[in-house]
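Note that one protein chain of the assembly has been removed; the remaining protein chains are unaltered in position.
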Amino acid sequence: MLANQIGYYSLILGLLLSVFLCGVSIKDLNSNNKQINQNVLSLSFLQLVFVIVSFLSLILSFINSDFSNETVFNNSHTTKPLFYKISGTWGNHEGSLLLWLLVLTLFIFLFLIKSKEQPKKYRILTLLFQQIIIIGFFLFVLMTSNPFNYLFPIPNEGLGLNPILQDPALAIHPPILYLGYVGTSIIFSSSLAAVTQNYISKEWSQHIKKWVLLSWIFLTIGIMLGSIWAYYELGWGGFWFWDPVENVSLMPWLTLTALLHCILVLERRATLTSWVVILSITTFTLSMCGTFLVRSGILNSVHTFANDPARGIFILIFLFILIALSLGIFFFFHKENNKDSNNFFWLSRETSILINNWFMMYFLSVVLIGTVYPIFLDVISSEKISVGPPFYQKLIAPFLIPFLLFMSVGPRLKWIKSKIENKKSLIITFIISVMLTFFIVKNLTTDLLFYTILISAAFFLFFTTLKELFIKKFNNISQTVAHFGFSLLILSILFNNILSSEIITNIKIGEKYSYDKSEIFFKKIEERKESNFNSIIAYFEIKDEKGKIIELNPEIRIYDQPVIITSEADIKTTLLEDKFLVMNLVKGNEYFNIRYQVKPFMIWIWISILLLSLGGSMSLFKKRYEK
Amino acid sequence: MKNKSSLFIIITVLSFCFVIFYKGLNNSNTYAPKIKDKKNIPIFEAKDFNSSAYLNSEKIFEEDTFYIVNIWASWCVPCRTEHPLLMELSKNQSVKLIGLNYRDNSNNAKKFINEFGNPYSQLIVDNEGTLSVEFGAYGVPETFIIDKNKKIIRKFIGPINKEIVEEIKLIIK
Partner (left out) sequence: MKILKIFIILFLSIGFSHLKSDEKNDVLKSKILKNIRCLICQGQSVYDSESEFASSIKLIVDRKIEEGLKEEQIYKFLREKYGDWVIYNPQLNKNTYVLWLLPLLLFLFGGAIIYKKTISKNNKI
């Protein structure tokens, strides 16, 4: 209970401190000191402390199952294991907003500490713009989503948390995702600050690149964790469903990747400045937009938060105020550069980065339009349509082909003007890729032409980057690793798609099911009682064509608060393939319905995303050594 | 200037988006398929609840009167709240009620009828839920009004209430 009070008043103090901090900073802005007033730094730190205190208070309330707190009551239960009580703190709307505030305040404080060599006015303005966002979120929390609402009389027991959210991957997915997602706020604020100071320059881009990389790495890993969770928990072996909430995390990632590439240009030439600012604004806007779409109830999805139009209206207005503010500043302050430097020679690295942006914006438009179009159609003509995976696949897959090809050639171009080095080796690599692909695909699938081209393009990128790694060209190793990771990702996804097989059947205990020289044997079941669920564990033996037997133990869990029945798949992962078995009760029968899938190269999908992040991390730490 | 015109375009597009999202918030998220054209009732064969004989849809809907098709189940809680209203409607001379027992256990269904009364002139069984799909239903309870031309003219998703009963009474007059 005390924790409730402390948490609540910390938030109020944080809000008041925001306003005070703005005042102090504005005064410092106009002062003649070369350095920022130390008070500004201390106040920013204090603000962070208030948010941390508030966040910890909520965690404490969850740990103690303090049901006088409405959020804890709605989302927890005494029988929940401790780890999930804690992670339940941010697994709900109100708590996740505290996480937003935490990252917002943390990042601005870190920014202030880490930017001591930057111009003073720029730093203060960044702080001010970030405070606008922070104040907005404080108001949002205190006015519509207070995590510290008081319940009286105090209930004895909570309403529990959805059991499919009780998973380790899902527990850490929000914090990591938010570090990326919310971290783009710094890029937003600092871009606006830099625009007002006419500071969009090489020096600025070298400084902001670290933040772009940091957000990008966390966002990439955050999205990966979400996919891993979906693979292990939701659906039947899928890991990406083009669900609105997934799309909403992908969109900032696309613009952030585009921005990352533009910063590379800006580091060297004072060009593309307007576009960099627009991308910075757009990235954070998309994050906010995502928050709106997911929390307002306007979209229909497996993992939307609470549906509350009142909250939706607040975020909508807040979002558009931010957009208006940022666009206003951009149009008012931004000075266009010397026109000449804005044109590039057509065969140069600058151009290939432009092409990267071109494709990224296209992919972004596909995802954005696919996600929000149903809303528009519904409002305008009261027709409801669904936009699902077929739409995204049809529009994205064909464009991946040129995209992969450009990715292979682009990095080999020199800045400003270039011939393609080693044309011969490129062509040879290309021919090898095509032949290899043709040979592989011929035996596998009917959709010959399309898959051949797409896989060839992916192999082309694969081999060109692999070659760079082998001949030890270390000057751009972070980029090579990242591009290599991307090629591996596409290849893994494609081969996984083509080679996956699935058996769905009903089977009784003791039965054997044979197919294709393999055999599934349903040995027995065991019942087990855990702290908050009963489980039926099934023992299956699967014999493959070589006679090797593996054991898989899918589970059916019956949770008690709230009463939900879930199926837990058992997955055996090897480097070569995943074997995936999930089981469901068939109503009223002694039969169980099982789905057995063999999914080749699944783990390579995760490995390749880790490689992507590794490339990013290498770039992040690179400059320090070169100093 | 290029800047001014692009600014104007952006402001227009953003205002448009704002209005759409604002309106979208107030729209309901649940999907109620509208009846645009009056659809014919599906042709089917269904098992009779009591006799287990198979009945043809033509036979079920053979009379020249209004029909109400009500999809229900004994395990469906809202079905209980609407049941008295169905009993009331069954007294109306200009309409006949057809009950579609959805994915139910026949013993439980029989107990339900015995306990709460039988408003249906005809009861058929839909054990697999496939007949409901033919009607375009996706859950329980759902209620359809069928006119004398054997077309589905109205559909209600969820339990009917007093207002709906009044509306039905006006339709079947």
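All chains are identified by letter, namely A and B, in their written order; residue positions are counted from 1 within each chain.
Everything that follows uses one rule, which is that contacts are C-beta pairs under 8 Å (C-beta built on N, C-alpha and C of every residue); 3 or more make two chains touch, one makes a residue touch a chain.
The structure presented is a predicted model; accordingly, all values stated were derived computationally and were not measured.
Touching the missing chain, out of B:E134, B:D147 or B:E167, is residue B:E134.
In the complete complex, the residue from A:V51, A:V72 or A:V366 that touches the missing chain is A:V366. For the options A:V49, A:I172, A:V387 or A:I564, the residue in contact with the chain missing from this view is A:V387. Residue in contact with the omitted chain (choice from A:L110, A:L395 or A:V409): A:L395. On the side of chain A, touch with the chain left out of the figure occurs at residues 234-236, 238, 241, 243-244, 300-304, 340, 342-346, 351, 354-355, 358, 361-362, 365-366, 369-370, 373, 377, 381, 383-391, 395, 399, 416-417, 502, 504-505, 510-516, 567, 584.
By the touch criterion stated above, the residues of chain B touching the omitted chain are 31, 33-34, 39, 103, 128-130, 132-136, 138-139.
Note that only the chains that are shown with their structure count from here on.
For the pair chain A and chain B, the distance between mean C-alpha positions equals 41 Å.
Within the complex, the chain B residues that touch chain A are 3, 7, 10, 14, 18, 20-27, 29, 31. Those residues of chain A that touch chain B in the complex are listed here as 292, 296-300, 307, 309, 312-313, 316, 320, 323-324, 327, 331, 375-376, 378-380, 384.
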